[in-house]
Each structure stands twice: as structure tokens, then as C-alpha cells.
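Would you mind keeping the following structure in view while I ask a few things?
The complex appears here minus one protein chain, its other protein chains still in place.
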Amino acid sequence: MACTAADVVAAIRRAAAVIEQENVRLTDLDRAIGDGDHGANLNRGFKAVLAKLDETDPDTPAAALKLVATTLIFTVGGASGPLYGTAFLRAATAVGDAAELDAAAVRAALTAARDGVMSRGKAQPGDKTMVDALVPAAEAAEGDSPAAVVHAAATAAEQGAEATRPLVARKGRASYLGERSADHLDPGAVSTSLVLRALAG
Amino acid sequence: MACTAADVVAAIRRAAAVIEQENVRLTDLDRAIGDGDHGANLNRGFKAVLAKLDETDPDTPAAALKLVATTLIFTVGGASGPLYGTAFLRAATAVGDAAELDAAAVRAALTAARDGVMSRGKAQPGDKTMVDALVPAAEAAEGDSPAAVVHAAATAAEQGAEATRPLVARKGRASYLGERSADHLDPGAVSTSLVLRALAG
Amino acid sequence: MKKIINDPDQVVAESLQGFAAAHADLVRVEYGPDIIVRADAPVAGKVALVSGGGSGHEPLHGGYVGAGMLDAAVPGAVFTSPTPDAVLAATQAVNAGAGVLHIVKNYTGDVLNFETAAELAAAEDIEVRSVVIDDDVAVKDSTWTAGRRGVGGTVLLEKIAGAAAARGDDLASVTAIAERVIGQVRSMGMALTPCTVPHSGEPSFTLGENEMEIGIGIHGEPGRERVPLQPADQIVQTLLSAVVEDLPFRSGDRTLLFVNGMGGTPQMELYLAYGVARRLLAEQGIEVSRSLVGNYITSLEMQGFSITLLKLDDELEQLWDAPVHTAALRWGV
Partner (left out) sequence: MKKIINDPDQVVAESLQGFAAAHADLVRVEYGPDIIVRADAPVAGKVALVSGGGSGHEPLHGGYVGAGMLDAAVPGAVFTSPTPDAVLAATQAVNAGAGVLHIVKNYTGDVLNFETAAELAAAEDIEVRSVVIDDDVAVKDSTWTAGRRGVGGTVLLEKIAGAAAARGDDLASVTAIAERVIGQVRSMGMALTPCTVPHSGEPSFTLGENEMEIGIGIHGEPGRERVPLQPADQIVQTLLSAVVEDLPFRSGDRTLLFVNGMGGTPQMELYLAYGVARRLLAEQGIEVSRSLVGNYITSLEMQGFSITLLKLDDELEQLWDAPVHTAALRWGV
């Protein structure tokens, strides 16, 4: 049971729905240690993605992922826009033009996404960013089906997001607070785990 | 028992003390229907009067009243400065250079003060201003001693001030509120009654 | 009370010291009585303009002292009109023999104190004329009341009368121009929040989270009515229609539209309100040929804004465009 373009599109629609649902909470998290717009930013972007998906029907998984990447890059802004965009863009490139993705391809996509975000944003694990969700996610991305791989990644991402709470931020706006950034969850790590869980279905 | 320059100076010092005591309340009244500075304005003025009285020692009642007038005019500002100033100035003129004031002279002073304020400010009784304290005060200013005259005036002024509560202001800042100026005491009428009561001793 | 101050009684003086230091090229400030005077005053042969009033409306009036506008400003205590000696000192400092125009906002205190000052100046053979601006349509006018407040129109009046004096008009002509502006300008304001006078420490009024005051002045007074919060479109409609109907402004009129912030309103909201006003005026065929948007006559940190509309003719438009060099308004130089 591999993963077709239609499956990917369905997964993306689930992710958009979750962001819509959770955007206020994400914005609240961002207000505590950032500037209070993360949920609004992602929601603006994923709404645009849904609009795009209503017009066009990507014929490969990569095409679907690329559509998400470019749409987020051109509608989200902020730090999360380019970073989420890079993640989906690298994932698209990683899976090439295959019509269906197997477990290995999905694992490769997650690894590429992690590397892309880290090279673009220069954040290391422990800096209290979405990297703290992506790194464990990519490592845990094992399983005998695409769904299993993403499920494992999502679970690891959730733990990684939770683990950002005690951290003092070294990247992103939260870093301006110094010590005061501790005892708060990183909004981008949380949104990353939400998206992965939704993609897993 | 007539009233000497020293008696007038003592009375003025009592008035200054009362304004110092009550200035916050007067400012609160002014905040409700004005701009929240009446107490501060008068207090600034009467403090200056006390300072002047420490330097110079007026040798006639008129000189004492004139000192108060000019000091208030040059330190209070606002609407109450010129109006209080005019009141004391006209009172000074009314009593001439007599060394002592009898009941009749004090009554004449109060009448002159009322006329001065009314001609300068163009307010009529019922406009919700200090005139509503001064008019009844001047009418009630009867008695067989200066003290008795001022006591009678102060009592009438207090009733006049109290009676401003239901009025809709037609003069002063309170008039900008239209109907909303009703159900509040006029700060200037209240301060006028306070000053008269203090002068009465 | 949250303010960047030291001693509430020293706020005006300490602020003046900063102003003097920042704008030494434009003004000199004298203390006790406090006056702000053009650095090059008195300007030979020129009619001098003096305005003033309570402090707390900055940049009014001190920010308008300089070439092409005021020759002196007289700052009173916060929201308290200055005393006659201060107005007199300013009048003496700027008088160059061509006469002095007092620009007075219509508040009992301002009118009375400037009156006394004018008498004192006359006693020194200084020729003084006075104009009283009362452009606030929120206040019902009548000979039986204190009449209307002077608000936003004051800024336009000071600029245009200042330009007339700068081009060499004599006292009678400058006064006539000033009267013309007063006859053709109308304003109305609203507030989302009150303001706090430093020496009082208490908010000037209290408003619910969903209330606003319509028809406020510039002294933290409550307005004529308190209503539920509305969208900008409705608020602007309310203020603008009151302003337009009062003069009235008619289709085909050419105007200057001035959207003024009360001190605590973000520029983003002022421009938004300006845009709405432009749309509504266009619908009525009223042309806007000049504009001013920003915090020009304020009420401390109050959030809110006012709309001022001035009917223009070629001469008033030229006088508005004439060079001005002050701390708060500058162009053409």
C-alpha cells in the first residue's frame, strides 16, 4: 500500500484543517515568546494552499509538495514561511517524479526537509525552533509503510516539541527574550508536530 | 469689632489652607465635567499668595485683597484665575483705603466681587458656574459684624453650590458636555463656597 | 499613572528644556514665565503671531514656532491656559512694531487670560489684535453658552495666518485672513481611551472595553455622547457628516482634509480613517486638494482622532503651500 499523489493531497488537506483549527493556540504560543502571529501566518498560507488545490490537481507526489512549498513561500512571510517552504521544496526534490511513494521515499523526504530547514535557518537542535521537532522526526522516520513512517515521525516530533519547553531560545524572535524564553513551548516546533500528525492521518 | 488688615490676612491664610486641603476633591469634581485641574489651579495660586504674604505685610484690607487678586491672576491661569482675580480686585476697589472694614464695607466688597465675575465671565445664575455661589452669597451678606456678614454669605454660597448639581452647564468647559453636565457639582461654585467659609473663620 | 516623567510639577519645564535643546536653531525658550520664541524674533517689519494655551497638545503650539508660522507660543500648565504675564512677555518679545496677532482657542480661560494680556500690552502701546477660533461642531453654539471649542482648525489657522504675515501683510490683513479661515473650517473628534493629566494621576474619564466617546475636545473632557464601538467606516461617517453639514461644505468645494491623531493613535489607523473620509467626500463631489495626516493637536496619550475640513480658495491654498520651517511642520525650505 504505497502513497499516491491523491494520498499526498488528502494529507495536505488534513494538515490545512488542523492549522485552521489550532491557529489561535499557535498565535498565543507565539505571543508569549514571539510576536503573536505564527498561527495567523501558517493559516494564511495553508488556506492559500487549499485554494490552489481546488484549481489544480497535482499528478505526482512531488508536484503536490512543490505546490505547497511555493504557495507557503509566497503567502506566509515571517520566518516560518521560507522555512516551511524550504522543507516542502526539499521534500519534493527528494522524491523525484515517482508516481507513488514507498516508505523509503517518505523517510528520504523527511530527512531532506530537516536538512533544508537547518541549512536555511542555521538552527541547531536545542535552539528552541522547529528544528527540535524535525530532527527527532527524521530520525524516528522508520516503518514498513509511508503511513507508519509519518506516524513514527509525528510521535517523535510531538515529543521534540514538548521538549522545547525548558529551552532558552538561541534562534528566532524568542532569542531576544534571553532567559525569559524558557518555560514556553516553541510555536514552530508545535506547528511542525501538528502538521506531521495530520499528514500521518 | 471691625476688621483690620491683619484680620483680612489671617482670613486669606485660612482660605489658602482650605484649598490646599480640598484641592484633590476640587480636581475630581472638575474631572467629572471639566478638565480635571481646578483644585490644582487654585492651590498653585493660593500657595503663591502665602509666599507673597510672607514677604510683604499689607497695611490696609484693600492692599491685602489686591495682593491676592494680582497673585491669582498671574499664577492660576485657566478660567478660575482671571475670575477669582477679578473678584478680589473689585472687592479691593470697593473698600477703598479704609484701615478697618465694617459690616457694610464687607457687604459692598462681596457685591462688587459678584458684579466683577458676572461682567467678566458673562455667566448668569443657573449657568452652573461660581456665579451660582456668588449671587446668593452677595444677597445674603447681612449682619452686624464683618464676621457675621461673611458667615451669612458662606452659608448661602454653600447652598448655591449644592444647587448646581441638577443644572445643565451653559458656561465653562462643563457646557461642552450638554445634558451630561447635569448631576454633578460645579467645581468653581464649590471652591467659592469653601473660600467664603474659610474667610468667615 | 504610567508616564516617562520625573516630578509631575516639572513636566512642562523639563519638556521645554528638551525642546529648546533639540531645536536651538529654530527657537529660544525663556522660563518664568515660560515662553517659546522664534530664534530670530522680533522679525523687523513683520506682523508677529502669538498663540498659546494649556500644555499637553504638543506639537501645538511650540512645535509651530518658526519661519512662516508663529513668532511665539505660550505653554500653560497641562490643560490650563497660561497667565496674562506670560502672554504679555511673549507679545513683548516678538513685537517688531508692526503689531501682534493673538490666536486664541475658544475656551473661557484662554479668552480671559489673553484679554488681560492684550490690555496690558495696549498699555505699553503694543498694537494687539485677537482672533478666537471655535471650529468644533460637536458643541452646540449659542450666545448663551461658552460656545464652541477651538480644536484642529487651530493648526491650519496658525499656518495660513503665519504665511500671510510672512509675505508682508499688515495687521489688519493678517487678521482678515485669520477670520476667513475661522469662517471656513470645521472639526469633530472622538476618543477610544481617556488621557491622564500628570499632576492628577487619574484618567480623565473611564470607558468600557466596547465604548467610545463621540464629540470630545482636546482636554480629556468626556464627549457629547458615549456609544458602542463601531467600525472605522461608521465613525468617520459620523464625524465627517457633522462637519460637512455644519458649514455646509457643498459639491464642487475645494478643501483641505486634516485627519488628526489625539496622541496615542497609530498612524496606520489615521491613514485608514483618512482613506474612508476621502471616499465619502468624493461621493459628495467635495474635492480634496490638500491634506494633513498625523498627530498635530493632541490630548496627551489619548487614543482617538479628529477630522477637520477647511474650505480653500486660491489664496488660502497658496498660503498653505508657502514655505514653513518649524519643529512640527516643514516644507519649501
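Odds and ends about this structure:
Per-chain numbering from 1; labels A, B and C assigned in written order.
Simple rule for what comes next: contacts are C-beta pairs under 8 Å (C-beta built on N, C-alpha and C of every residue); 3 or more make two chains touch, one makes a residue touch a chain.
None of the values given here were measured: they were computed from a predicted structure.
Every shown chain touched by the omitted chain in the complete complex is listed here: A, C. Shown as candidates are A:Gly81, A:Gly116 or A:Gly160; the residue that touches the absent chain is A:Gly81.
Interface residues of chain A with the unshown chain, by the touch rule above, are 27-28, 31, 34-37, 40-41, 44, 73-83, 120-121, 170-173, 175-178, 180.
Hidden from this view is one chain, which touches chain C at 2-6, 11-12, 14-19, 21-23, 55-56, 58-59, 63, 192-193, 209, 212, 229, 231-233, 235, 263-276, 278, 291, 293, 295, 298, 300-301, 303-305, 330-333.
Going forward, only the chains that are shown with their structure count from here on.
Note: the chain lying farthest from chain C is A, by mean C-alpha position. Chain A and chain C have Cα centroids lying 54 Å from one another.
Chain A and chain B have Cα centroids lying 75 Å from one another. Multi-chain contact residues, meaning those touching two or more other chains, do not occur anywhere in chain B.
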